[in-house]
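Note that this complex is displayed minus one protein chain, with the remaining chains in position.
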Amino acid sequence: MTPLALLLTLSCVLFTLGLFAVLTRRNAILILVGVELMLNAANINFIAFWRYGQAGVEDPNMIGPMFVLFSIAIAAAEAAVGLAIILMVFRHTRSTDLNRLDSLHG
Amino acid sequence: MIALFILIPLIVLAALGAIWKARPVHAALLLALSLSLVAVLYLLLGADFLGLIQFSVYVGAVAVLIVFSLLITRPSDETKEIARRPQSILAGLICAVPVLAVLVYSVSYSIGSDEVSESSPSQFELAELGKSLFTTYAPAVMAVAVMLTAVMIGAALFARDFNQRES
Partner (left out) sequence: MNFLANQVDLSNAVDAPAIWTTLEALPQLPNRLVEWVGFQMNAPAWLATLLGMLVSAAVVVGVFLTCFALVSLVERKTLARIQNRYGPNRVGPWGLFQPVADGIKMLTKEDIVPDKAEKLLHLIAPIMIVIPAVLALGVLPYGKEWVPVNLELGLLFFFAVGAMTELSVFIAGWASGSKFPMLGSLRAISQMVSYELPLLISAIGVIMMTGSMSLPSIVEHQSQYNFGFISNWNIFTPWGLVGGIVFFIACIAEANRCPFDLPEGESEIVAGHMTEYSGFKYALFFMGEYLGLFAISGLFITLFLGGWSAPFAGLEFVPSWLWFFGKLVCVIMTMLWIRGTWMRVRMDQLMRFCWLFLIPLSLLTIPAAGIWRFCGDGFLAGLLGWGVTIPFLIIPYIIITVILNRRLAPATRQYHFAE
């Protein structure tokens, strides 16, 4: 198994774990935990392909790390806004359980 | 290579704990552990800068934000979460396993096509990254800057308690 395959498998597993968390958790903050895992899975892909994916290429580029840099910045922003929204929801409903947010329920 | 074989199971184990632990603070701390191990992975792969950035952003900011909001929101008790487990796990598995299968299949398919050699891995050049950040990617940097400003203002606005305005 090459390192690239190993890293890609890791990223697949992390993504699935994140998806699982998003699907099964009911606490909004813990859903955010799952989202962070999924984002990191994508980042690992970029780093893996930057490191091992351009072996024979002349003049290898830095697009992978660059993308990860932006991705980390955006992930931090996403966490901040997400948690601010969750706090606001909490203030209205006194709960972060997403099952309780059913006031538009028909 | 050996380091990868040690590190990757650790990352997966910590992530498993993060999605499995019923107590929210434990889940958040295990997420922090998992993401800091990913930072170590970046360091191992030669992307020092990204590893350190990953560590300071995820452990210093995101994990702290998550535990902070867990403290503020008094998370619902975990007994209900545990009671609901069998059905939610079943539903989660039904959705997640096909996704994993498709991902692994596509990865194995794309790697199997051409052999990627381990030799001559790319080097991380910080100066080059910095230069291209402010030339080629300058519009993207500006967009991120505008977004971060908007996020800061927006988060401050959202988190503000409108009911008890200070005098």
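Brief remarks follow.
Think of it as A and B in the order they're written, each chain with its own count starting at 1.
Operating definition for what follows: a residue touches a chain if its C-beta (ideal position, glycine included) is under 8 Å from a C-beta of that chain, and two chains touch if they have at least 3 such contacts.
Note that the coordinates shown come from a computational prediction; the quantities given were computed from them, not determined experimentally.
The chain not shown here makes contact, within the complete complex, with B. The hidden chain makes contact, of the residues B:A15, B:L29 or B:L45, with B:L29. The residue from B:S56, B:Q87 or B:T136 that touches the chain not shown here is B:S56.
For the chain left out of this panel, the touching residue among B:L16, B:V64, B:L129 or B:L148 is B:V64. Where chain B meets the omitted chain, the residues involved are 25, 29, 32, 48-49, 52-53, 55-56, 59-61, 63-64, 67-68, 71, 126.
We adopt the following convention: only the chains that are shown with their structure count from here on.
Between chain A and chain B, the centres computed from C-alpha atoms are 5 Å apart. Taken in their complex, chain A has these residues touching chain B: 2-10, 12-21, 23-27, 29-30, 32-34, 36-37, 40, 43-44, 47-48, 50-56, 60, 62, 65-66, 68-70, 72-77, 79-81, 83-88, 90-91, 95-97. Of all residues in chain B, only 1, 4-5, 8, 11-12, 15-16, 18-19, 24, 27-28, 31, 34-35, 38, 41-42, 45-47, 49-50, 53-54, 57-58, 61-62, 65-66, 68-70, 72-73, 75-76, 81, 84, 88-89, 91-93, 95-97, 99-100, 103-104, 107-108, 111, 116-125, 128-129, 132-133, 137, 140, 144, 147-148, 151-152, 154-156, 158-159, 161, 163 touch chain A in the complex they form.
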